[in-house]
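For reference, the structure discussed in these notes is given below.
Left out: one protein chain. Kept in place: all the others.
Should a chain be cited, it is by its letter among A, B and C, assigned in written order, with residues numbered from 1 in that chain.
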Amino acid sequence: MSIAVQHDDFDFAAEYAALRNRHRETGAIVSFVGLVRDFSDAQTVQHIELEHYPGMCENVLAQLVEEATERWQLLGARIVHRIGKLHPGDQIVLVLAAAPHRADAFSACEFMIDALKTRAPFWKKQTTTHGSEWLATKTSDQQRAARWNPEDRT
Amino acid sequence: MSIAVQHDDFDFAAEYAALRNRHRETGAIVSFVGLVRDFSDAQTVQHIELEHYPGMCENVLAQLVEEATERWQLLGARIVHRIGKLHPGDQIVLVLAAAPHRADAFSACEFMIDALKTRAPFWKKQTTTHGSEWLATKTSDQQRAARWNPEDRT
Amino acid sequence: MKITLLYFGRPAEKLGIHQESVEVPDTLQTLHELAAWLGQRGEAWAHELTESRVQFARNQTLVARNTPFAAADEIAVFSPISGG
Partner (left out) sequence: MKITLLYFGRPAEKLGIHQESVEVPDTLQTLHELAAWLGQRGEAWAHELTESRVQFARNQTLVARNTPFAAADEIAVFSPISGG
């Protein structure tokens, strides 16, 4: 499977090795890892809780991998996203793209994380020293995701 | 040191872990790994030999990290490039960028590898079943590097 | 008509509900109308289901609030998504 939604931490090195060894034509592997930051708007983050929509969420992630594979020349792609209670420094999400050439790997990796932010049904509740709140989709994330829409391309 | 030029293979997992643990404000780590492909223009690659200009090469790589750090909000960056005889599947180069936000990490990582291709004094001699040849800078690499020139930005 | 309602994120927490099977009036056509109808359950419901606070999925696809729905649909109501 090219995607996973899991409570457990992921092993970046193992995920990278699996993708690296899949094809001998692979010339470039680009990865993105998202981590829990310890500060948010100048408040100390104690933990976050990540919830997802089971079924739909996995389908959307698989769809993102499929779209990336149709749009760029890839030899492999992988998305792993964690759910549950996470603390500052913890890994949240991993996106990997392997390709013969780096331009494809960079675009595919960035597309997948940008699209995940606006299309994958995850919810993040952040607890700081000032209390808890459900975080909203950032405007900057909506703008970054919109860059990949075919009608917006120049 | 944020850069290294070495004969030995690099340990991607160890490099990633070192960068991840450096700052608690890190929210995004983007990495690029370049690998020796087994085919080049439909010829089977047996091995490549990588030569560098000692001194100048390390200075250029350090300069790329410095430029990236000035241009984007980064919490860490690292470039490791191998020299010597490498075989298909071998890792050639690693570029890592850590930042509070992913836009900076993606741009910095892509800038560093694009600029490395046109500015860092490495030479690659490729041996296929048809013989050996010194590879030239690709036109596509020159174009990708030119995208980052300030005067070309729109 | 009978539909399945799922709640995620803020409304699930604030309204204390994750899933329900509910009989809704056949006169309701869009998700917007459904949200307004659910809002009649009380002040907390009206507050949490305010237009700016929720998004919808119909049968596991993100849709706009003016989307029609039908009997046997799985409708999810949630605060803006925020993964990654």
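Please note the rule applied: a contact is a pair of C-beta atoms (placed from the backbone, for glycine too) under 8 Å apart; a residue touches a chain by one contact, two chains touch by 3 or more.
As the structure is a prediction and not an experimental result, all values here were calculated from the model.
*Asks:* Give the labels of the shown chains that the missing chain contacts, considering the complete complex.
*Replies:* Among the chains that are shown, those touched by the missing chain are B.
*Asks:* Touching the hidden chain in the complete assembly: which of B:Arg24, B:Arg71, B:His101 or B:Arg119 does that?
*Replies:* In the complete complex, the chain left out is touched by residue B:Arg119.
*Asks:* Thinking of the whole complex, not just what is shown, which of B:Gly34, B:Gly76 or B:Pro100 touches the missing chain?
*Replies:* Answer from the full complex: B:Gly34 touches the omitted chain.
*Asks:* With the missing chain put back, one of B:His52, B:Arg78 or B:Arg102 would touch it. Which one?
*Replies:* B:His52
*Asks:* Could you please point out the chain B residues that touch the chain left off the display?
*Replies:* 34, 50-53, 55-56, 59, 81, 92-93, 113, 116-125, 134-138, 141
Definition applied: only the chains that are shown with their structure count from here on.
*Asks:* Indicate the whole-number Å distance between the mean C-alpha point of chain A and the mean C-alpha point of chain B.
*Replies:* 23
*Asks:* Please work out the Cα centroid separation of chain A and chain C, and write it as a whole number of Å.
*Replies:* Computed from C-alpha means, the inter-chain centre distance equals 26 Å.
*Asks:* Just the number, please: Cα centre separation of chain B and chain C in whole Å.
*Replies:* From the centre of chain B to the centre of chain C is 48 Å.
*Asks:* Would you pick out the residues of chain C that each touch at least 2 other chains?
*Replies:* none
*Asks:* Listing for chain A: what residues touch at least two other chains?
*Replies:* As it turns out, chain A has residues touching two or more other chains at 34, 113.
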